[in-house]
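Inspection log for the structure reproduced underneath, given as structure tokens.
Apart from one protein chain that is not included, each protein chain of the complex appears where it belongs.
For clarity, chains are labelled A and B in written order, and residue numbers in each chain start from 1.
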Amino acid sequence: MKYEIILTVNGVAYPVEVDAHASLLHTVRDQVGLTGSKEGCDDSECGACMMLIDGRPVNSCSYLACQADGAEIITVEGLAPGDDLTPLQSAFLAEGGVQCGFCTPGMLISATALLAANPEPTPDEIRVGLSGNLCRCTGYDGIVRAVSKVARG
Amino acid sequence: MMGATYTTASSVEDAVAAMAAGARPVAGGTDLVVGARQGKKPLPQALVGIHKIPGLDGIGESDGGLVLGALVTHSALVSHPIVRGRFTGLADASAIVGSHATRANGTIGGNLMNASPAMDTGAPLLCMGATVELAGPGGRRTIGLDELWAGPGQLSASADELLVSVNIPAPSPGTGSAYVRLQYRRQMEIAVVGAAAVVTLGGGAVMDARIAITALAPTIHRVPDAEAALVGGPPDEARVDAAAAAAAAAARPIGDVRASVEYRRAMAVVMARRAIMTAVARASGQDMAIPASDSTYGS
Partner (left out) sequence: MTIAEKPFIRPDGKEKVTGVGRYTADMNLTGQLYAKFRYSDHPHARIVRIDTSRAKAVPGVLAVLTHEDVPDVLYGGMVQDRRLFAKEKVRWEGDVIAGIAARTAAIAEEAAALIEVEYEVLDPLPDFAANMDAGASLVHEDWETYGADDSLDRSGNTLGHSSIVKGDADSAMAGADVVVKSRFVADASQGAPIEPRAILAQWHGDRVTVWSSTQVPFAARSGVAHTLDMPESHVRVVVPLLGGGFGSKCDFHFEAHVAALAKAAKRPVKLVFSRHEEFVAPDHRREGMVIELETGANRDGTLVSRRGTLRLDKGAYCGEGGFFAQMAAMHACGPYKIQNISVDSYLNYSTNQPSSSIRAPTAPQTCWAVEQHMDQVAEAIGMDPAELRRRTLIAEGDEGPAGQIFDPIGIKETLEAALDMIGYGKELPDDEAIGVACGWWPSFGVPSGAYVKLNGDGTGTIITGAMESGTGAVMGLPLLAAEVLGMSPEDFSITYQDTDAGPWDMGSSGSQTTFNNGRAVIEAAKEVREKLLDMAADELEAHRDDLELVGGAVQVKGSPGTSVTIADLAGSGEPILGKGSGDVPEAPEVEASACVGRLGMESFLAPQLITHAARVKLDRSTGVVRVLEFAAAHDSGVIINRIGADGQVYGGVMMGIGQALSEMTMFDQDGRQRNPGLLDYKLQTVSDAPKIDIRWIEVDTPNAGPKGSKGVGEPPSVPTSGAIGNAIAKLVGRHVDRLPMTPERVWETMHTEGE
């Protein structure tokens, strides 16, 4: 069965047709056409697919597109409203939080969720708040520094 | 072939009707959908989303006890002051479920209804004497958790029963609780060995004790021998050791990629001991950090 649902991604409503088992990640990448969210594992282990659904960080690879019908979805493409980077994006670059960049979209989403819920996290809270996002390149050091820097304002 | 179907339930009745027609409920999906992605079990052909049912995501107090809606997430549990204060073992468990994202989406209902012997909230809730309210086509009923789990991944509830709420009775004064699991990494783990304890102290002696083990048998279960070993005197080393040994003796561990039988058995003693010690400390008013798995590391 195909279902017509509306995915509101980064403020734009996209009517899409999906089957019941379709994942949010595949639907956003293949039908909405936003490929910023990555697939690194497809089973909630790496965090590269992280999106915000009504503000919650979600492993979109393991989330049904149908369940996101009507929700507000934010992907990495929706973080910066204009051409300027958000403070978090700039800090990731300045602090060496980006190398290959494959984990970056998911990291930025998790970090955004973390700071929204807890604007002044301790270093350990930052680590726990990003623990579902694996990075193989940076050793996490630059990422944690970037988030701390933005948190301190 | 009709292909897979999906509906969204907007009430408990809706969900039960869909389940009676063969649909499987999906709440956060962090277990059902993830399991399918990992190739453990294919996704059911018929699904009903229950995440939008209103009124199921509240944490309420009743007579000093707690009522948790089925959709309460692990992150809501960890950050709730009453859960942290008086049902601390449950906060210990929810705090270490998966990652920050798993906790933001995974629900207490989904955790209990996956009937996994490794689920983290099971052991503390069992020790706290929690019951669950199930809604089915024939009405509602309340059963204890020990009655709910029939085997690994198996429930005594029928496929058309929706878990509506979890009810935790008020703890007696002087009670402390804890849940501890073995963790190779600090986050993103699955319990390899875990244990929970709820201890009530009175006049320096253990008046009541509940001890349960996780991932060490086909279902999470309490260990009466361990409880008996702890009760009746001060929680001194001899009593704690005897209780921990009894808890481990009840283990029927398996060996797999995560650990051997011998190691699991040895760790059962350690986790039981740590859970008991932490529960005792909390019962006597000490402030032990949450999650206990982190704060008891190395002790």
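Just so it is clear, contacts are C-beta pairs under 8 Å (C-beta built on N, C-alpha and C of every residue); 3 or more make two chains touch, one makes a residue touch a chain.
All values derive from a computational prediction rather than experimental measurement.
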Which of A:Tyr3, A:Tyr63 or A:Phe102 sits in contact with the chain that's absent?
A:Phe102
Contacts from subunit A to the absent chain lie at residues 29, 34-43, 45-46, 48, 75-77, 79-80, 85, 89, 92-94, 96, 98-105, 108, 124, 126-128, 130-131, 133-144
Could I get the residues of subunit B that touch the absent chain, sorted low to high?
38-39, 99, 182-188, 190, 257-260, 263, 266-267, 270, 297-299
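Note that only the chains that are shown with their structure count from here on.
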Subunit A touches which residues of subunit B in the complex?
2-6, 8, 26, 29-30, 33-34, 36-38, 43, 47, 49, 51, 98-102, 104-105, 186-188
If we count contacts the way the header does, which residues on subunit A are in touch with subunit B in the complex?
1, 3, 19-21, 23, 42-45, 47, 50, 56-59, 61-64, 66-67, 69, 110, 113-114, 128-133
